[in-house]
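With one protein chain held back, the other chains of the complex are shown just where they sit.
Showing subunit A:
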Amino acid sequence: MDNERKLTIARAMAEATAQEMRIDPRVFVMGEDIADLGGVFGNTRGLAEEFGKERVRDTPISETGFIGAAVGAAQDGMRPVVELMFVDFFGVCFDAIYNLMAKNTYFSGGKFNVPMVLMTSTGGGYSDAGQHSQCLYGSFAHLPGMKVVSPSNAYDAKGLMTAAIRDPNPVIYMYHKGLQGMGWLGTEKGAIVHVPEEPYEVEIGKARIAREGRDVTIVSIAQGVHHGLKAARILQDQGISAEVVDLRSLVPLDRDTIRASVAKTGRLIVVDEDYHSFGVSGEIIATVTETNLADLKAPPRRIAYPDVPIPFARVMEQYCLPNADKIVAAARELCGAVIPA
């Protein structure tokens, strides 16, 4: 419907946060350049104007300090939403994240809750080199005690943010720069979708079938979903029907949806913009092979970022990144397709 309201992921995130701030005085936001600037990636735009700088706080460049502070505030009854500008910066503050935020509920035997959201940008493709382009999905999902979500479109972005803020647990909210709808990072039109005005939740831990198909299952998250959808459209013209699963959450992982799809198609391709080894793609494949090996008609495949730091030069970075063509080639091999002349 043309007259439906469409939002970018950036605006959907800001809207969800604003709506929660209106009804819940415990919610506050902090991070670098998130107040007047509205976030480098636009996801806190308008919040400082509406809620003032007590509740929307620019921080010094002190991630270990302010993320640790969010943990303490959350344990003391607040609902902090904090931003780590680029996920690559986790190196300077990971202790606050995985030793405190992720473990204090457990260590306290459930006496302390840590209801906070850590928003962080992911992804490359625009030549920002190896300290500003990583996804690190697997690094975060690997560690117990924190939920991990990443939307592929604005509808999910709003619903996941609302759910994340309301969740009594820490949630890592990873948003892909290429999907933010900031023109200067390019715009993936498929991420800009209808978003209802009223607050709603998208359940954390629930995947979504982004496209139905019969012959091969393409599992991915965030930007990879759009590569998968593009590949599916190309494959359709070649007589291959691809199903695309948008995980939306990595923790908890919706293993049932993955298994059910592979049970139907018998073939699995995992698309992961994070590094190839020891990560999400291996976990998805294990999810199927551990319990449902007999469903597979062919060995599973992964289209992931090779195990190298992300290079600056465009030709090198593009060579490494997952894309629709790589998925199409893998799907054709899996389906034993004959290449038409």
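Basically, contacts are C-beta pairs under 8 Å (C-beta built on N, C-alpha and C of every residue); 3 or more make two chains touch, one makes a residue touch a chain; residues count from 1.
Heads up, the rule we're going with is that contacts and distances are computed from a predicted model.
Looking at the choices "Nitrite/sulfite reductase", "TIGR03915 family putative DNA repair protein", "ABC transporter" or "Pyruvate dehydrogenase E1 component alpha subunit", the name in the UniProt record of the chain not drawn here is "Pyruvate dehydrogenase E1 component alpha subunit". Note on the undisplayed chain: of the listed residues A:R45, A:K103 or A:H132, the one touching it is A:H132.
Note on the undisplayed chain: of the listed residues A:G52, A:P144, A:P168 or A:G186, the one touching it is A:G186. Listed by residue number, the positions of subunit A touching the unshown chain are 32-33, 36-37, 40, 58-62, 64-65, 88-89, 91-92, 125-132, 183-186, 306-309, 311-320.
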